[in-house]
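Only a single protein chain was left out; the remaining protein chains are all shown in position.
So, subunit A:
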Amino acid sequence: MGSLRDVLSPFTAWKHVIETPVTIRNPIGREAADGYRGFHQNDIEKCIGCGSCEVICQNAAIDMVPVSDPVDGDSGLRPKIDYGRCCWCALCVDVCMTGSLTMSNEYTWVDTDPDAFRFIPGVDPKPWDDLEKGYRREGGRVLTGAERVEMGELAPEARIDNFDEIVAGYTREQAMIEADRCVECGLCVATCPAHMDIPDYIAAIREGDYDLGLQILYETNPFSEVCGRVCTHKCETACAARHEGDPIAIRWLKRHIVDNVSEDRRLEIVGTPQTLPTRRKVAIVGAGPAGLTAAYDLARQGHAVTVYEAQDKPGGMMRFGIPEYRLPYAALDRDIAVIAAQGVKIETGVRIGHEITMDRLRAENDAVVLSIGLHIGRSTRIPGTEGGGVETAIDLLRRITAGEEVPVPKQVLVIGGGNVAMDIARSMARLQKVKHGAVGVTVTALEDFAHFLADREEIEESLEEGVEIIDARGPQEVVRFKSGNRKGEVKGLRSWAVTSIFDDKGRFAPQYDQGDERLHPAEMVVEAIGQAADVSILGEDLTEALDWNRGRLAVDVAGRTSEPWLWAAGDAVHGPDVITAVADGHRVAASVGAMLMAMGEVAR
């Protein structure tokens, strides 16, 4: 069996005796590979504390701990990592929504204190904080979707001659994909004025449980049809997903839920007040989002609520300020129907101060809520605004909704760069298209495009519809024909270029380049530069008695005015915004409800 070769051959191994040893003398000093997964680094400024790292960690090695005060879009929490649990898998790095969390290629660190191995990367300074090398994700976030599902919309040519709703709404498949992207961090909940349980209702969409979704919506907002369409969606600016892609289309997902629950089913799910009537009476002035939300809450607490509305139909600015192509009246009516079903009495066409006085409301009710909105358009008061051919946007929008005759000249000029300016510009464009077959609307705004007040989509859609937008123009004079058969009629708007809007102290003080003057020809000028509340309804005595804050009613945190029986809510207090008004409605209702409860039940 054995040969001589088999005996001698093994001795060749001896040649290794004269070779250099292959072992490393000092393995501690050895640098790891460039992409090594070593101790974490966290760019603390970039991190938003969404906690996705904590959720994905299979070892529960990450705790989110407070390091600063929360602000919109940042929870103020930062990941604290326990290296006794960490398995260095780097899923936290792969899922990080902002890309702030990375791993250095440092893997040796000696400390005699066991607690030292539990720290907050980026907050507790470590030697490897500035290392360039280490594990980095290839091509950004891969474990959650970064791109929003595109929303179907009417093409510009299909929508320009009508007031049909532009946005199609998601299909179930689209909504599922969009809902799937949510990481449930809850930054949106903190940012939403009404603190809607956004991740929960998005989860309900993923489960296909629209009934549950609707129930969740109604816990915080009785205006989901409205907010699902026109909400200013502050939630989306806080959304963690926006850091490496598009934010979740939270607004469209909310609408998707109401789209999928029939009106009858909604009434079944929301139900009617389950408490005995308290026989306490509350009057609410103004049937806008704040008033109706307060009415909804108070009615469900068992109080008798009457809402007085000056216009013929309830809805306030949601109906009379927002054009139908953005918010169809039928959608608004569906929301109001659920509120009315709670036993809320809505008296339309009743103008407080005319048919009923505030004194009478006070005498006949236990509490009064003032939610009168901002229905008076402000004027620039530049020369030439007095006289015909100059309108305010808010008045025109109301008249369009009410079906009243409005002037539709071939060339309209809008002053203002906010969403209301876009609303009136696009509404006029539609009317012009029908009447003249062509759009002739120019919008001049003080702000340049980089600082525009209107939503980006509003600007894009306006441009698509043929509206001309000129940025950074300061209106100086409405020019009128001085002679001829059109004498006195509007000829156009003279404007100067804007060099700056605010002074160095941040106060509104626009500066102009007078050398850059232009005349924008127009037959009508529409001012869309802001609105004011019509507080004349209060009457002189009450106006005198109340505390005021820069022309607005002064209220405490709960919305109560200086008069103990009177609360104020909505745009008139907090400025124009539907979801803020809804939140305000809840807040006021809670305060009113608490007072009524403290008063006890009326003897039967």
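In this text, a residue touches a chain if its C-beta (ideal position, glycine included) is under 8 Å from a C-beta of that chain, and two chains touch if they have at least 3 such contacts; residues count from 1.
Heads up, the rule we're going with is that contacts and distances are computed from a predicted model.
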**OP:** Given the options "Phosphonate transport system permease protein", "Cytochrome c-type biogenesis protein CcmE", "NADH-quinone oxidoreductase subunit D" or "Ferredoxin--NADP reductase", say which is the protein name UniProt records for the missing chain.
**Re:** "NADH-quinone oxidoreductase subunit D"
Subject >> Residue in contact with the excluded chain [from A:Val65, A:Val142 or A:Ala402] >> reply: A:Val142
**OP:** Sort through A:Cys89, A:Val406 or A:Ile470 and give me the one touching the missing partner chain.
**Re:** A:Cys89
Subject >> Absent-chain contact - pick from A:Asp63, A:Asp180 or A:Glu464 >> reply: A:Asp180
Subject >> Residues from subunit A at the interface with the omitted partner, ascending >> reply: 1-3, 5-7, 9-10, 12-13, 16, 22-23, 32-37, 52, 55-56, 58-59, 87-91, 94-95, 103, 135, 138, 142-145, 180-184, 203, 206
